[in-house]
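This is the structure I have questions about; it appears just below.
For this view, one protein chain was removed and the others were kept in their places.
We call the chains A and B, going by the order they appear; numbering starts again at 1 in every chain.
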Amino acid sequence: MPALFPPWSNRALRGALVVAGILGVSAICFPMVYVRTPFVTHEHLAVDQPVAFDHRHHVLDEGISCLYCHADAERSAYAGLPSTDVCMGCHSQVWNQSPLLEPVRRSYFSDRAIAWNRVHSLAEFVYFDHSVHVARGVACAHCHGAVESMPRVEKTVPLDMGFCLDCHRNPRKELGFDAGRDLGAMRLEDARFPAHADHAVTGLTTCSTCHR
Amino acid sequence: MTASAREADAALTDQLVATVWSGSRYFKLGFLLLGAGSLGFAALIAYTFEVGIGLWGNNIPVAWAFAIVNFVFWIGIGHAGTFISAILYLLEQRWRATVNRFSEAMTLFAVAQALLFPVLHLGRPWFAYWLLPYPARMHVWPQVKSPLPWDFAAIFTYGTVSLLFFYLGLLPDLASTRDRAPERWRRRIYGIFALGWRGSEDAWRHYRLAYLLLAGLATPLVISVHSIVSADFAVGLTPGWHSTIFPPFFVAGAIFSGFAMVLSLIIPARKVFRLENVITPRHVDACAKLLLVTGLCVAYGYAIEFFVAWYSGDEFEIEQFFVTRPTGPNSWAFYLMLCCNVVVPQLLWSRRLRTNLKLLWLLSLLINVGMWCERFVIVVLGLEREYLRADQAAYTPSWVDLGLLSGSVCFFLFLFLGFLRFLPIVALSEVKETRRHLARARAEGAAAGG
Partner (left out) sequence: MTELFELHLRRRDLGRLVAASVALSGLAACAERREKIYPYARRPPGVVPGVATHYATSVVRDGFAVGVLAESHEGRPTKIEGNPEHPASLGAAGVFEQASVLDLYDPARVGGARGPAGLTSREAIERDLAAACAKGPPPWFVLEPSSSPSLERVLAALRRRLPGARVSFHAPLANATRYAASELVYGRALEPQYHFEQASVVLALGADFLDGMPMSLRHARDFAGRREPGPAMSRVYAAETSLTPTGTLADHRLGVAPSELERVAAAVLAELATMSETRVSLPDGLQAALAPAAPLPEAHAAFVRSVVRALVGARGSALVVAGPETPKSVQVCALLANAALDAPGRALTFVRPVLLEPDGGAPLAELPDALRAGAVGALVFAGTNPIYSAPELELGALLGRAASTWCLAHVEHETARACGSVLAESHYLESWGDARAGDGTLSFVQPLIEPLKPSVSVLELLAGLASDFPASGHDIVRETEHERLALGLGKPKIADFEAAWEREIQRGFADRGAAPSLSPVLVAERAVPALASALAASHAGSRASGGQDLELHLARSPTLYDGRFSENAWLLELPHPLTKQSWGNAALVSPRTAGALGRRTGDVVELRAGPRRLEAPLVVLPGHADGAVTLELGFGHAISENLSNGVGVNALGLGVAPGAAAHVAVRATGTKAELALTEEHWTLADDEVVHELTLRDYTQNPPHFAQNLAAQPTLLEPFEYAGTQWAMTIDLSRCSGCNACVVACQAENNTPVVGKDLVRQSREMYWLRIDRYLAGSADEPRIVQQPMLCQHCEKAPCEYVCPVNATVHSPDGLNEMVYNRCIGTRFCSNNCPYKVRRFNWFDFSEARGATVLQRNPDVTVRERGVMEKCTYCVQRIRRAEIAARRERRGLRPGEVVTACQQTCPTGAIAFGSLDDESSEMLRRRREARTFAALADLGTRPRTRYLAKIRNAEHEEAGS
């Protein structure tokens, strides 16, 4: 009776076992790595906009503060995008003929919103509030990166729950208070409401701080 | 060993391996029917995934029902296998050799069903993996105070160990099958799975050691798995759940139902494959005795439950056991449970009945029904009447519930049929060993006499 298997079959089997092992391990590890890559987090992905708006020019050259256009960041949950009339506030005077600003003028005169492309998005069950973060001394750049140096705005941090928790679990360190950064009235344990100071911190990591 | 013995072995091997080749048209028919049932099962699972478990009869307060009942039922069935293979092995109960392959296979397939239901019963099954501890981008971990993650782990471990145990036990027989396979391609297939087993002496030595170790490893699992499953209820506040007796009570019930299932499977198989010479009435009798013993444990469990409920003086516990169960909605399950699990097993006191296979088979089926009802009583009747009398509701299963239950039975039998068809259903090597053992014993006896 001829041999059932060729002489190399043992080696083949062992090889197969090794490969199977590797596949098994990577089947577990690969997804964990993948979800942390920009393919999923959309970091460093410059987004085109209907209007060729350049933050570098407005912030660096003209020295306009973030809050001039994103004023709601101080009083509302949403920083929001400036309504067209804010743009026209200046651009009815300057560059009021520029073809680049045609969409803006069209929006203003036709009273139709400009459809911007969202860059920083959170899941709908996340109730992020800009105003309290600004009031607490979290710099815009902490989550949005150096927008002033971006020709087209892009995400620079994953903006996932892990990112939020890093800060909420250890705000002093993350915001640089431990490193001596002192925003005066903006210090976390504000002497004016001691009763609230500790709650303000412990409250940071309870679920309903962000999920309601 | 004498030539005659060798021939006898060979003959036995031929007989037992022959089942693998002897596919009758009844097999094909069976495959067809059960296959169809399994497809229906798959379809219903897909439907539930698509639309949501609102398709079931569950409600508030009865948030758990058929899915959990089926889960506990199957995981219970899955207990006999390891009990027989591991514990009886360690106890050197040699008769187990003829039935352990059956029961291990049964265990495997039952656990497969059991793994299915907990995932299916989730509101958002696609997030089931959140039960596993892994470094998530959310920086959130499972909550280990809840029994459920442990449940998951326990069943998974149990499944894995059962599989290894099954496969290890199968090795030498796969080799025999390989050697007897008529066609070359079959020989190759069985050959691959036999991992080049040649039956050399030291292979056997290693094999026995590994088997012993696995047996030792599996033994605690028999106890642990269902204890953890019972924790799903025991940690709850619900009257009828909140009880310290649950772990032993559940384990006993599990083994009880497991042996019942073994019998309901092995008796027909024995007939079909003419294994009367291998699976003798003595084996069946032994199983039946175990059935009686575990049955008594279960009955004792019931008695204690009622006693403690009364003794606690807690009005809600008392209502649960003395009002809801006998008179509440779905109380039929309670009476069916008592009749099948307490009354019926008492017949097993008589040896005549223990060896009357037809009757025994019927009886084992009844016990399976009874054990399913037990879980139904605990889960559903427990939830139907809780603390707030103002917010109570009865439970009625939807057609999807019933479909999933029968579907899982079909799938289970389908897998089992596959096992009967493609693998040696009795542990050849062990049976042969047993026979040699007996032969040697006889020979020694004769020598002493002469």
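Quick note on the criterion: a residue touches a chain if its C-beta (ideal position, glycine included) is under 8 Å from a C-beta of that chain, and two chains touch if they have at least 3 such contacts.
What you are looking at is a predicted structure, and each value in this text was computed from that prediction instead of being measured.
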item: Of A:H44, A:H57, A:R75 or A:K173, the one touching the omitted chain in the full complex; value: A:R75
item: Absent-chain contact - pick from A:I114, A:C143 or A:C164; value: A:I114
item: Among A:A3, A:V33 or A:C207, residue touching the chain not depicted; value: A:C207
item: Footprint left on chain A by the chain that the document does not show; value: 40, 42, 47, 72, 75-78, 80-85, 107-108, 110-118, 121-129, 131-132, 135-136, 185, 190, 192-193, 195-196, 198-200, 202-203, 206-209, 211-212
item: Chain B residues that touch the omitted chain in the full complex; value: 51-54, 57-61, 63-64, 121-125, 127-128, 130-131, 138, 140-143, 145-149, 232, 235-238, 315, 383, 386-393
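Everything below uses one rule, namely that only the chains that are shown with their structure count from here on.
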item: Interchain centroid distance [CA atoms averaged], chain A/chain B, Å; value: 52
item: Chain A to chain B touching residues, read off their complex; value: 4-5, 9-10, 13, 32, 35-36, 158, 160-162, 165
item: Touch list for chain B against partner chain A, complex; value: 134-140, 178, 184, 187-188, 191-192, 195-196
